[in-house]
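Here it is, the structure in full.
Not every chain is included here, but those present sit where they belong.
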Amino acid sequence: MKLIMAIIKPFKLDDVREALTGLGVEGMTVTEVKGYGRQKGQTEIYRGAEYEIHFLPKVKIEVAVNDDQAERTIETISSAAGTGKIGDGKIFAVDLEKAMRIRTGETGNEAL
Amino acid sequence: MKSNLLKITALGAALSLAAVPAHAEVSGETAFIFNTLSFLMHGFLVMWMAAGFTMLEGGLVRTKNTSMQMLKNIALYSIAGIMYYLIGYNLMYMDVTGYIGSFSIWEAVDAGITADGFKEGDYSAGSDWFFQMVFVAATASIVSGAVAERVKMWPFLIFTTILTGIIYPIQGSWSWGGGWLSEAGFLDFAGSSIVHSVGGWAALTGAIIIGARKGKYGPDGQVRPIPGANLPLATLGTFILWMGWLGFNGGSQLAMGSAADVRDIGSIYINTNLAAAGGVVAAMAMTQMIYKKVDLTMALNGALAGLVSITAEPLAPTPGLAILIGAVGGVLVVFAVPALDKLKIDDVVGAISVHLVGGIWGTIAVVFSNADATIVAQLTGIIAIGAYTVVFSTIVWMVLKFTVGVRVSEEEEMDGLDKAELGLEAYPEFGHGSAKL
């Protein structure tokens, strides 16, 4: 199993959710985050003083999928979240050793 | 707000309740002070409504547009005051030909205070100006709520400038300025049509011309609700408006210098308050019945719809009738909001449903309690004011659209107006202790 983490633009969340649902992914966890990458923050003025906002609002989604689905999930997120502009985000994948559904106690792929 | 002529008629009707030696024992100067005080005291209550609109709208937009809503409202209140001084007041009240007053700066010549003593109903001209001025601002606030979250700031403020300086005053001259509508017998005590519907019509044309927020309506016509970010703020705004409305309607008695006048102001307070109460209860009952859940935002809109509905005639109804008139307003708003959505007219805060629908209903409802009102005259006023405001607003919005543009870019809309147009956030913090993100 893989745990796929993607950091995307907040307003792309709905598109990504719909795309993943279309793929049969049945669960997702979302966190409000801030971040920067090549898309550096912006310069703003507040009460006459310039300052750099280093972190921009993003949304992090986490999806646990079985190994077969991993590649397709990444691609789906990538195409649903992309706008072609800087700040589109990143996708990371780590190996997921265990998964358990609390209600039933199922583990492994069953639990996803 | 109506001319003194109209007022005296209305009083005549009201007085039939009890024989009153009106003004018998109050000296001319004392009456002058009372009348002026009424404008001032009720005026600061109406001024407070500016805060009410701001909080209401601030609570019903998304966080990313909240600061902009704050700015637009404090700016429009400022502009309204300045414009009403520079052009508006005299356009509405000075040498009205029937259709329009004169283009000139307002100057306080306090005609009321003369060496020859005081005439019945005299008050200080400045206090009247102050009271009238806060009404104009209310009209502009209505528009700001409807077109929130996508209109560009400066074009919106240009529209506000024209609305408060020209559009509102001209139609105001027809009725309160003593023009043709008042001659035609049109009655609108405190402005269900003259203030609220005008704001509502301007909001409607704006909402249509600017278009709906991105994502509000799905491709197959489905409606995607965009919940307001801060309901306590919206509730606070509603209470502020409720309080201010006592001044809005109460001060529109235009006099407090006799026992009968102050008694009437009391009746107006009661009816205004109970109409709002009726609106709340009706909206709660309706949403419970239709949706099996009470909707807080509809209850708030219900209160405001009740207030708008009673505004055209807050004096003549019995309290029981006031409750009913307000309740009908509350019911109407529950239906109007989804109906507008079906038409894909995107009104962020329900301003059109409250102020336009409620305003029309309230103007009609005058006939139920005021014997001097005729349905024909009322409809004449509703239609004339509506047609005028729609045409004039459309022209202004259209000119703005094809010159400077009225709508932010899609990306700016996504990022929110706070970031895009103001470069700041309403709640900028992230991480309880970290200030400098």
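In this document, chain identifiers A and B correspond to the written order of the chains, with residue numbering beginning at 1 in each.
By definition in this document, a contact is a pair of C-beta atoms (placed from the backbone, for glycine too) under 8 Å apart; a residue touches a chain by one contact, two chains touch by 3 or more.
Keep in mind that this is a model prediction, so the values were computed, not measured.
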item	value
Chain-type multiplicity across the complete file	A x3, B x3
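Here is the rule we use: only the chains that are shown with their structure count from here on.
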item	value
Centroid spacing, where centroids are CA-atom means, of chain A and chain B in whole angstrom	45
Footprint of chain A on chain B - complex, ascending	414, 423-424, 430, 437
Sites on chain A touched by chain B in the complex	11, 34, 44-46, 53-55
